[in-house]
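Below is a slice of the complex: some chains, not all, each in place.
Chain nomenclature is as follows: A and B, assigned in order of appearance, with residue numbering initiated at 1 for each chain independently.
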């Protein structure tokens, strides 16, 4: 697998492991990377929205990517470089590419409004990072308040040859996948990879609509890769059975604010992270919330023998 | 059941039935009302966000409420009167109360920002509709971009004796339910009814956190009332089993824009509505979307014998 217009499967949004005192936990980076690979990840995404990127200093970001890239070997690492300015975006993009990243991901600033503003922005971003850096466009209106039509996405793809992937996490997004695929089939835009997000809570149908896979950080990436496999193999009922078993937890993890705490807690319970600590400022999970997660995990364990919770 | 601070159970957000040519389908109003009552609804909510309220002329709104109230008998009908101005809000509120409504529901305009602006707004709204009209506050930040803290909600309750209910559909909202209940238990605010929304996709835990029930329009209100019953009876596992069986469809119906089309389609398939028509402008469901709904219904029918789909 490489990070290009034919990329498919599961690119896991990697958590950033911290010690309880706020330092980056480097041993956990290695263990986490190994875990993702063992789950069958086709790629990793560092410094995504759920990677606590804004809490990392520039040098920490570079060091984290360098370590993850080395550990991941042939599995490509994509890095979020979304930034309020093109200068820091450029600095981060060049830095992580030197550190071995396969490409970057860019989300639009929430001040953009018109179609032309959005298209212009991605042209300027591509100039800032350089034509040689492959990038994914993150389409997440709920988080960024920027709405991109299929036509706008097509314009961005056409005007920027180094755009290789759309991370579609509009909500709802099923029709958008179909619309982009229809534009491709009509020859109105070259084909790029489409991965989906939103914590995976529509992945069952997204794959059926033509998505190439998912880019999300749900704490059971092993389920995500199995789901992609089943769906590609045409095993529809088994795919939905698997998906439905996980949906209660996926939905719970998809809560804004507290979702990252849930994800880190589950990764800790699964033995991957040494601690579920977030760097400050963080939204903590209440005791009631932790109990709810435990309850969901117990129900999941009964349903899904693959959920092996140490 | 009445619409007061002790209200509990399921207040169903009623769809507004239309003929394919856009006229209101009065026979379906009756059938829909009967259906909701047969499902065990404890109350009905007309002209909610999913009731296509902005597409109805004033007189149509009054007529719809009058018809629903008559049909519903002792079951209280609450009416959404959210409006950009206090004059139309007052006109609608007085009109529906004369038509027999039990109370009204008010959401804040998306221009409010500070805590004080929000509290002041609800005081002005109460003055506009009159002190004698019981009302629910709709707390739906995802839809309205207005964020109310538990303290702000408490101030609204305290300053407005006719506020009898909070419809909490923040996302995430579990901690908010706990926080409001904690303020009540600390004696810092009088107790009001808390019903939840968000299409029901967190109702399993919302009930456990202290919500009195749900106010949502999911097309299987029979499941919602059964869930409330099981949860109140302490049948936790059975409650979650039932909930989980419905979650894939609930999630699908919860999509903004297309969700109402899904809901009306399912109500039509269940024989309740004569047509799934929405009044223009409407977001239609694509053939692929309709097929996905059919697929979800087939899976649900296998899981839940209560889902009796003509």
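The criterion applied here is as follows: a residue touches a chain if its C-beta (ideal position, glycine included) is under 8 Å from a C-beta of that chain, and two chains touch if they have at least 3 such contacts.
Just so we're clear, the structure is a prediction, and the values are computed from it rather than from any experiment.
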{"item": "Complete complex - number of sequence copies, 2 represented", "value": "4"}
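Simple rule for what comes next: only the chains that are shown with their structure count from here on.
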{"item": "Interchain centroid distance [CA atoms averaged], chain A/chain B, Å", "value": "33"}
{"item": "In the complex with chain B, residue positions of chain A that touch it", "value": "142, 171-172, 174-175, 178, 201-202, 204-205, 208-209, 240, 243-244, 247-248, 251-252, 255-259, 286, 288-289, 292, 299"}
